[in-house]
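For this view, one protein chain was removed and the others were kept in their places.
In order of appearance the chains are A, B and C, and numbering begins at 1 in each one.
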Amino acid sequence: MTPLGTTLWAVPGGRVPLDRTGREPEFTSFDKLSVLNAGDADAHLELAIFHPGRDPVGPYKLTVAARRCRQVRVNDLIEPEAVPLAEDYSVVVRSDVPVVVQFTRQDTSRAANALCGAVAFAAGRS
Amino acid sequence: MTPLGTTLWAVPGGRVPLDRTGREPEFTSFDKLSVLNAGDADAHLELAIFHPGRDPVGPYKLTVAARRCRQVRVNDLIEPEAVPLAEDYSVVVRSDVPVVVQFTRQDTSRAANALCGAVAFAAGRS
Amino acid sequence: MTPLGTTLWAVPGGRVPLDRTGREPEFTSFDKLSVLNAGDADAHLELAIFHPGRDPVGPYKLTVAARRCRQVRVNDLIEPEAVPLAEDYSVVVRSDVPVVVQFTRQDTSRAANALCGAVAFAAGRS
Partner (left out) sequence: MTPLGTTLWAVPGGRVPLDRTGREPEFTSFDKLSVLNAGDADAHLELAIFHPGRDPVGPYKLTVAARRCRQVRVNDLIEPEAVPLAEDYSVVVRSDVPVVVQFTRQDTSRAANALCGAVAFAAGRS
């Protein structure tokens, strides 16, 4: 299959909800990035987390194998530093081969699930 | 009407919720693809389901008649094999004529409906 | 202000929820189209509603005045015929001047509000 997507993605509106209700792990609150690598080469991703009051942090490195999808909770990004909960952030994803990126939030802080999601902004084919 | 849309679509963030609450069939949990074929020729679609740990599965074949819309629950895709519940997946849709694809999730696992939806990523006009 | 947007929009995944809970009119279930006409000329819109099992119906005619926004509940589209509740549909919007179209669903059928929304698919600049 030919590669599909682009190599630069942005999600401005990140904020991992602090609270949760319900059993783990299904009903944890999270922000999630879903990455599809439909191509025949592994994708090496570098994420940068932007903050309101300090310089961006990164790179957070991820690999998505060829012809695989991978969903990553932002809560689980801890190297070079954990993404703070309940604080605004933006994330920029760069990949060495084309991928497609989607963002989803599950907020279980109030005894029901709330979901929101969107395909990330396809910023370019750099 | 002239054809509208494109022929290659991707949704990275699939995951059919396992649990449900409430009466069937309205309040089942599901991932759904909505396809609009506004053109004058039938659209023959081939879906590929990508997984985190194995090769993609497909093609799942669907036809959307000319000047019709069709909404398909991912839960109902069973040939060549059922899409596993509560597991991450991505889906790529190829059509022989231009269509428009939207993705919606309804999660009823916790006694309220949660919805999220987005127009899929329009990957190309191949 | 110069016109902003495009003249052809599509929303594949329509379905007006049948049930509602809570007080009227805030907590009615609805599908809604939000149209922004940032330009200096009135926008004359023609909507076509596509169905799974019969030919598309339309045009539904709407005007959005220059430098105004307008939000229209699909539930309120009754001429040439009401859009059936709890049935799948797609909608195509054509405008004689550029506009921006967004789709939102509010589902109050289960004692909580569920929302989903997306900017519609910008199909062309015809």
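The rule we apply is simple: contacts are C-beta pairs under 8 Å (C-beta built on N, C-alpha and C of every residue); 3 or more make two chains touch, one makes a residue touch a chain.
These numbers come from a predicted model, not from an experiment.
For the chain left out of this panel, the touching residue among C:L36, C:I49, C:V74 or C:V92 is C:L36. For chain A, the list of residues touching the undisplayed chain reads 8, 10-15, 18-19, 48, 50-53, 55-56, 86, 88-90, 92, 105, 107, 109-112, 114-121, 123-124.
Touching the omitted chain from chain C are residues 1, 4-5, 22, 26-27, 32, 34-36, 38, 67-71, 100-104, 108, 111-119, 122.
We adopt the following convention: only the chains that are shown with their structure count from here on.
Superposition angle, chain B onto chain C, using Cα atoms only: 90 degrees, a multiple of 5 between 0 and 180. Mean C-alpha positions place chain B and chain C at a centre distance of 21 Å.
The distance from the centre of chain A to the centre of chain C, each centre being the mean of the chain's C-alpha atoms, comes to 30 Å.
Listed for chain C are residues 112, 116, 118, each touching two or more other chains.
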